[in-house]
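With one protein chain removed, the remaining protein chains of the complex are shown where they sit.
Order as written gives the chain letters A, B and C; numbering starts at 1 within each chain.
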Amino acid sequence: MDFYQKFNVNIDMAVEAHDIVRGQTGQEVPGVAMDKQSFEHAEVTVIKIMDPSAVQAMGKPVGTYITIDAPDIRQNNKQIHNEIAEVLAKQLSTMLSIGPEATVLIVGLGNWNATPDALGPRVVNHTLVTRHLKKYAPQDLSGGLRSVSALAPGVLGITGIETAEIIKGVVEKTQPDLVIAVDALATQSADRIGTSIQLANTGISPGSGIGNQRMGINQETMGVPVLAIGVPTVVNAAVIAQSAIDQLLQQLSTNPMHGQTMANINPIAMEQTVKSVLGAYSTNLMVTPKEIDDLITFIGKIIAGGISIALHPSVDPEEFHMYLH
Amino acid sequence: MDFYQKFNVNIDMAVEAHDIVRGQTGQEVPGVAMDKQSFEHAEVTVIKIMDPSAVQAMGKPVGTYITIDAPDIRQNNKQIHNEIAEVLAKQLSTMLSIGPEATVLIVGLGNWNATPDALGPRVVNHTLVTRHLKKYAPQDLSGGLRSVSALAPGVLGITGIETAEIIKGVVEKTQPDLVIAVDALATQSADRIGTSIQLANTGISPGSGIGNQRMGINQETMGVPVLAIGVPTVVNAAVIAQSAIDQLLQQLSTNPMHGQTMANINPIAMEQTVKSVLGAYSTNLMVTPKEIDDLITFIGKIIAGGISIALHPSVDPEEFHMYLH
Amino acid sequence: MDFYQKFNVNIDMAVEAHDIVRGQTGQEVPGVAMDKQSFEHAEVTVIKIMDPSAVQAMGKPVGTYITIDAPDIRQNNKQIHNEIAEVLAKQLSTMLSIGPEATVLIVGLGNWNATPDALGPRVVNHTLVTRHLKKYAPQDLSGGLRSVSALAPGVLGITGIETAEIIKGVVEKTQPDLVIAVDALATQSADRIGTSIQLANTGISPGSGIGNQRMGINQETMGVPVLAIGVPTVVNAAVIAQSAIDQLLQQLSTNPMHGQTMANINPIAMEQTVKSVLGAYSTNLMVTPKEIDDLITFIGKIIAGGISIALHPSVDPEEFHMYLH
Partner (left out) sequence: MDFYQKFNVNIDMAVEAHDIVRGQTGQEVPGVAMDKQSFEHAEVTVIKIMDPSAVQAMGKPVGTYITIDAPDIRQNNKQIHNEIAEVLAKQLSTMLSIGPEATVLIVGLGNWNATPDALGPRVVNHTLVTRHLKKYAPQDLSGGLRSVSALAPGVLGITGIETAEIIKGVVEKTQPDLVIAVDALATQSADRIGTSIQLANTGISPGSGIGNQRMGINQETMGVPVLAIGVPTVVNAAVIAQSAIDQLLQQLSTNPMHGQTMANINPIAMEQTVKSVLGAYSTNLMVTPKEIDDLITFIGKIIAGGISIALHPSVDPEEFHMYLH
């Protein structure tokens, strides 16, 4: 994965790392299991990374990664969005191994001032928080609701503090049984922007997400299990440039006339081509669809809704569709 | 202070508590010292609460409270705003007893979604944070700058977590030598809205500020000194109603014909009058000037600028006027 | 209506002008008809001003004024909001005398930077505009939908242009058959803030609304019928102060001991009391509930929804509840 290192491009999604590794080796990856399921408005892919050799190949820790691909999110159709929120809730439930009294802290990572990075804070805005009701209010106000709190800690450039340090401090004070961390991701495929959701029971590794966390946010650093929900909201422009080159070379290579060309292209020349196309902003250039604001709004509500349905199973999902508008 | 308790009205400003107590007793308050200073665009009042009897009379802890009254903030004049920021910096410096290597955490209290309560988060936005530069970047990037971090923890209704708990968690993780907490206050006098700044070396008491903190944010709860910077941004509508009644009755009382009236007015009737005027929103009705958005913008920049000048004395104030635009 | 003139306080709502006039004269107002209707979550009052003497007494032009009082808007309950939107749609329909092909321009008056004045621009944001679909897109994209356009013209301080001039220019270019103008109003009763909706087939008179239009926005100035939708979002603080005085004096006057007092109070003294309570911001002091941001969000959606249901009768209201989330 030379290109990714040189251009400092994260492969945040396990399904994409899996595709790349299989593409490079031409065979299945040992120690990785994959399963797929189809719903009316969503394709679900479950990838399990099971042993250390797979960890090295995939560049991701041992754990389960569920990807929900739902291109219909692009449609401004509340009914479809509700159905996708219910698919999300179901997948979340398979990953949650917490009792009915367990308490949960939702963390919305990212920078609220930058649209593609604002997903986490938006989910926090839409989250139904109940911890203060459970703690301060009479029983009947909070009956049937799990204790949920929520935090948008900001980013290093705004606070001067590692995000993980802030969360760790709050976790130690409030002692939740589970952290759910929501973050914006980078993807290799523009089609996934705003339409895919990745769940990972591994939490968030250092260097992941648009904001590139320096410290991981996971069971090891937090002391409690961390479930990560990530949505791709950008493609690095370097990926677009490199993809164009790769695809062109592949086309050339299928033509016997050009077969020799492939073999002779200098990898440094390719790297320089990409650098020259990007210019001074270099790998800080991000690709997003024009409608990114709408997409963030849609998927922010879907995730907040899906989390609420999964965390408060005794409440009718219709209630959340009603209230979370 | 019957009225204030009945209508759950805070007297956030020490100068106002002082005026009220002196007004009620008609004499100086034992254990309280007051001093005044004039600048071109600011009047500075220093109140010291020195002993327990004063604490009870004033309803505020032992400590020093500096009020800067600067009605010219209302003018959209950057030059005047810079001068007021320098007055603030000077007053802050008299209160800071920290060495040049001491680290500081700025906390912006309040709800960013409600304009009059958004002052704290706005100050955080404008703050020059440097802690990450000191920690991660080469020396020359941060030369001459003190280590400063900043946090806008949100409010209970958004997070489900006591604000003080969040701050305490972050303080324990990041170990600052001082916390500066910025908050929006309620005032008894509409003229002070957006034009006064109160500094208090006592931190923030439970029940203070627009958001009414349940837990104090002070040396006792945080374990490090807490300097509070408060700006009045609202008057409770109950205060407006009660003031109208009080002033009318006072006018009547100076007229010998009405002298008897005063004596016979039923306090319960007065209370019911105020309640009836407020209606269903009751003491949640707040009074602000039409131009509150501009005022919050102006004073947010003044406070961020004043803090930066005070915390980084080796930097020319002009620099901050340049950069903090 | 001395007080209102002296303090430059508008009586934007016809129901309130009616109450004041009846209160002052102690009898029904000639030339004014009133009718009331009850719904589960709304009380509807229809006031018709029918002749010139009524115009003078009420300070409002001849026309029909419908007020929908719906205190349940304060509840964050989408189901109730939908029902109120349908009541609004029904009342709007009784006022619309336009054919199925008639085109409509929605105008959102007010300043998007000031929460209580931002209602009009918010409604424009939520409005389903279709004029460009009717004009540029294939038939089937816009089938069953009326041609609707929408504009938030800003305020004089932002544009330097009378709002009515901007609208008039756009009306001349786009030739709608009807203008619906949405504006934030001042009320005499805090309880109405964010929970009442006034419809008026007279358009908007000069001097009305929070922003105090200089030029009317009505059939006379626009050349097409103008239907005004107004929502009270503030009480002038002068009204709170004056109400407190009035109610106290009324209580005193019912007591024979104080009867004489009433007669002897100097009106100038009362005026000075109010002025002194308001201070330097004077009549620019506005009273709003703490939760004004939520209220504006709720009622903005209700009005956009109600307008859409009324304007596109061939579309199932459920559709709008689905799409306008």
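What we mean here is this: a residue touches a chain if its C-beta (ideal position, glycine included) is under 8 Å from a C-beta of that chain, and two chains touch if they have at least 3 such contacts.
Remember, it's a predicted structure, so these values are computed and weren't measured experimentally.
The missing chain, though absent from the display, is touched by one residue of C:67, C:82, C:115 or C:130; that residue is C:130. When the omitted chain is restored, the residue from A:43, A:191 or A:319 that touches it is A:191. Annotation for chain C: contacts to the undisplayed chain at residues 124-125, 129-133, 136, 147-154, 156-162, 165-166, 168-174. For chain A, the residues touching the chain absent from view are 71, 113-115, 189-191, 193, 210, 235, 237, 240-245, 247-248, 251-252, 255, 257-258, 260-261, 264-265, 269-270, 273-274, 276-281, 284-293.
Here, only the chains that are shown with their structure count from here on.
Identification of common neighbours of chain A and chain C yields B. Chain centres here are Cα averages; for chain A and chain C they lie 45 Å apart. Centre-to-centre, using mean CA coordinates, chain A is 40 Å away from chain B. Chain centres here are Cα means. That of chain B falls 35 Å from that of chain C. Within chain A, not a single residue touches two or more of the remaining chains.
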